[in-house]
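With one protein chain removed, the remaining protein chains of the complex are shown where they sit.
By written order: A, B and C. Residues from 1 in each chain.
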């Protein structure tokens, strides 16, 4: 299988994602420039973290109009796997590939830290190697990670098992104190309707070696590989 | 310039004398003006005058500090040899080098903290990637006044916000730093930013305008009226009219900087760039004359070719603009398009503004008209230097001889410990570093919070450790000793991570050097630092000087910040400062022997945070330092880490032994039972900031080997106690003095800055 | 030259964290008569040409300047 890591001007976790796939998953991977329009050789696309176009105006708002995004849309329509991490999540929401929006953190400050998320859906292409309720220790690093969606959308997400991850404490309790940014219902990651597009604020690509403090992110990345092969 | 390179005029139009009030306002004195006239053999044009004023300011020309900086060996060698580079370069083996530099942005941050700090980050990054090095980490060393004052809270909040805004967006992790709070920094905040970059030693780029005929390209952002005379601004005291000088503030665009980093590194890989220089202070003036001077060439540029952000800018304004996110690249003739294409791909401007000449002159044209024609070397290397007077300040005897014998023991040691832990200078800086992306690039293997940050070098087993240190109060009480302690502490911090010191970059923050007492402090600090850096085998390879950090009400403490780089050969063998588990031995590795303990100043509370916080005093002598003893401690700690004996290592600094123990407990979330034997009062035993000490924890079965190492290195090992429980309990000479729940210690330490900022 | 002033505001149903903080800060400064603060964006656009401007600016807002999930917008055109 082959991964593509999309590079927007201002992406800054593109290399981290690339290294995680190449060195840890040991899978073939390319960088994909934001002006590319042919994505046919890829099985999974990663929209990495960073500050595409400086995150000016709104996070993800401008990257959404990059030429590559229409190709990403088609790729997703055909059922290809797409995962947006942090800024990638914000871009996918702006592009309406995922529901909702990411507002500035309720602390109004950038937050970078290790925290815990609970796996809510353990059958998706991105989490099937986890078990439901499993607690992962993965870092966040964002200024706008406060997930918001309208009440009916939230209900839909809940009913259709489309909430992927929720912020929790180290024992897996979803509490207000464990919510780092004010996200509605502690949501840290969601799925699209068909389950092939995922977005999450935490950075699995940063938690791929014990040297870095955690290997829990590998479970997410490896889920993708196993699903495709 | 016409298409064939022929120029309209070949000499500057007739010039007339410049009135004294004009050149004085720009910062040149009468003598300096006469010198300009002598160099040119005529009066300068207005544009030329501006170029000299800014290049001969202290900020760019180091006119006061250069003679003293020659005490730094590498600096002297560079000045006498091939010249200074943008950043120091350190060979870490395996074909890799680390570029390292620290820079101040104090004055801009005092008037506009967010943009001032942000553009400080941008500036130091350009010094790194202009050498072809990819920036891999930033640190910041900050000083503010007391947080009770809303203005200081505002400065703190926005400086940190500005660093976060810029550093996070460009994707360079901010992995460490330090923050001190003291009244002397009220109105004079210090914002020093350090950056390191990784480069293959055979791919280092140089700031040289080689090859007459080669085109000169301006890349990056457009030029606006930002920061005209910023360098001059940094070379005067802040006064009541500083507010009105505010147009000097520049606005940073980290998005453009991120693209500029990628484009520059990509363009350098083509091999078609023969020389490159970032634009910081004095913008196009500085980068053209420095690159030409260094290569022994000249340069001809046309300001009309410079892409502008604002209409109708004068040549003077264009030459002096400090618009951010720009670089000057000298390109191999015939390959202009290969280079330009890369910058265009990243959405950046790339315009040819002139070419290299062989006549040693910088010629500035405004279309057909020659508006400046000056010898490049006279601007870049021949700034006048001054030997300023020095005089030992009056306060020194008074504070050093202060009688500490009447300082009585406190009633409640628990309360003192909690107070010290809650002192913002000692308290956890989580509030700060949580705002910084310290993990991007996924190489940070020791996160902020330990004694030094550790960043692995991907593809090798190596890692680098970096720290910044300086206790300004020590330097105020004894500049020479204070500066030496800053170096010793930096090296100790590295040792605690398992890293061997390699090099130092410094940021020398002082008041007005034209005051003999300030210049005395400056000289003493540099003397102490230079000597200590040689001793610890970490030579000063780059640095920066910031003078005039004073307001009519206050002068800052002399604050020579040390940024030190260390090398870890095997990243698996690194160490952190928190206690790891219950039931381990806690021991002190100490450079002083029992005999030394009779030395009266050893357990002295002089200069301590304890005296400051509990008694409101900044007096006494700083703690004693014997560098040989200090070095033995580093060797012992390094050996013990290398043999995998230690679970943790943490140096004793501000707040003394009790604070170091408490921090080990809090960060490790485990208690400790400690028993100290002391020939002094409990306050000194707990809170004196005696140097050359490291608290370690280890499994009991490793203790005998640690003792052997101590013997080999001639240092003392004292077993202090054991980890375990949910309290920190300390006895001094069998008398229980401290017993506090870790939870309470943690609240005091972690809660202090957030609650101060909620006010 | 015609100019559009665009005002983008957070939907009233959403909590405006920044507005709340500013309100608190104003109170601390002694402005006790502030009962609510909301912070939005004020975007000034200089345009060329004169035809169809309303429609064009509306399209800019829908496509890019505002996110309908969280924001409302309005604008006026100065000619």
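Note that a residue touches a chain if its C-beta (ideal position, glycine included) is under 8 Å from a C-beta of that chain, and two chains touch if they have at least 3 such contacts.
Every value quoted in this text rests on a predicted model; they were computed, and no experiment measured them.
**Q** Pick out which of B:255, B:343 or B:433 touches the chain that's been left out of the picture.
**A** Only one of B:255, B:343 or B:433 touches the chain omitted from view, namely B:255.
**Q** On chain C, what residues meet the omitted chain?
**A** The missing chain touches chain C at positions 1, 7-9, 19, 22, 25-26, 29, 31, 33-49, 56, 59-60, 63-65.
**Q** Can you list, in ascending order, the chain B residues touching the missing chain?
**A** Missing-chain contacts on chain B: residues 111-112, 115, 221, 224-226, 243, 246-247, 249, 251, 253, 255-256, 309-310, 323-324, 347.
**Q** Tell me where the left-out chain touches chain A, residue by residue.
**A** Touch set of chain A with respect to the missing chain: 53-54, 56-57, 62, 65.
Just so we're on the same page, only the chains that are shown with their structure count from here on.
**Q** As a quick test, compute the distance in whole Å between the mean CA positions of chain B and chain C.
**A** Spacing between the chain centres: roughly 41 Å.
**Q** Please tell me the distance, in whole Å, between the geometric centres of chain A and chain B computed from their C-alpha atoms.
**A** 36
**Q** In chain C, which residues are in touch with two or more of the other chains?
**A** none
**Q** Residues touching two or more other chains, restricted to chain B: which are they?
**A** Residues of chain B never touch two or more of the other chains.
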